[in-house]
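Before I ask anything, let me first share the structure, which is written out below as structure tokens.
A protein chain is absent from this complex, but the other protein chains hold their places.
== chain A ==
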Amino acid sequence: MFRTIVKKVPELILVMLAATLLTFFLTWVSPGDPAEIYFESRGIAPTADALLAMQSKMGLDQPFAVQYWNWLSGIVQLDAGVSLRTGEPVAQMVKQRFAMTFKLSLLAITLMLVLSFLLAIVASLNEGGPADYAIRLFSFAGVSMPDFWLGLMLILNFVVYLQWFPLTDPYALKSVVLPALTLAIPLTGRYTRQIQSMISEEMTKSYVVGARARGCTEWAIILQHVLPAILGGLTTLFGLSCALLLGGTVVVESIFSWPGLGSMAIESITHRDYPVLQAYVVIMVFIYVSINFIADIVAEILDPRLSLSGGKR
């Protein structure tokens, strides 16, 4: 594990650096003068002097390398500049938005894990029975349903008709339930099928036959022997799902007016708020790279054979 960490950390830093360079370059070459955008986003027609002054204040009169270095130095010190739209420090915006996305993702992941393991186990224990078919149907439906449709149906039924949940107050404790369910249901569909097929495969192995011969119950075999064996295989998929959710789930956040990273990204694209957009991309890369790294480490802990084979199966 230690060897993996030592090997991967420099790679991680290099990928991050390359991503920051690419992000900054793409923003730099994209059409539109950020100083002009700053005024336009406020509905103001600037004078030539005001435009020049703003360009100078933003450092746009500097060469690309200097601009990149200044920006990167800021990022390293967790200072990503100021939003062109709101005038707020980007770091502050990101902190608040990330907290909201984290809350949503945490509940969605928890719901997804509990539901998918439970359903997969029940389906495995009742293979070919009505419960198995019902769970399969749920899985297919979950995977097939577009999240925007599911979200709207949940709002229509639980907000408009039953009035169980609020829609306009994202900070109320109950507000997180519907968007989390909207995220969790399609994921549960996918994970249930995946876990069920992994359990079925394990159940044919000789150690399971041995356990049965020793008189272990099917529940005990699955919980004590099969689940620990399949966790390693799920780690990478799980890591990617976490990264996807933490990146901000744009559609769901838009439907529920959820002030998370996804809606922040959409707003910054609409207003060409480059400092926020740059920070968002850097955070995304950081989340993906870090979670992949953590997933690799966890997979090694769960399955030490990976370490012996140099990280390869």
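Note that in this section a residue touches a chain if its C-beta (ideal position, glycine included) is under 8 Å from a C-beta of that chain, and two chains touch if they have at least 3 such contacts; residues count from 1.
Here, contacts and distances are computed from a predicted model.
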item	value
Name per UniProt, for the chain absent here [options: "Solute-binding protein family 5 domain-containing protein", "Cytochrome O ubiquinol oxidase", "MotA/TolQ/ExbB proton channel family protein" or "Catalase-related peroxidase"]	"Solute-binding protein family 5 domain-containing protein"
Residue, one of A:Glu11, A:Asp61, A:Glu88 or A:Glu127, that touches the chain absent here	A:Glu88
Of A:Pro31, A:Pro63 or A:Pro130, the one touching the omitted chain in the full complex	A:Pro31
Absent-chain contact - pick from A:Ser56, A:Ser197 or A:Thr270	A:Thr270
Contact with the hidden chain (one of A:Glu11, A:Asp61, A:Glu127 or A:Asp169)	A:Asp169
On chain A, residues whose C-beta touches the chain left out of the figure	31-32, 36-37, 39-40, 42-47, 50, 83, 85-88, 95-97, 99, 102-103, 106, 152, 155-156, 159-160, 163, 166-172, 254-257, 259, 269-270, 272
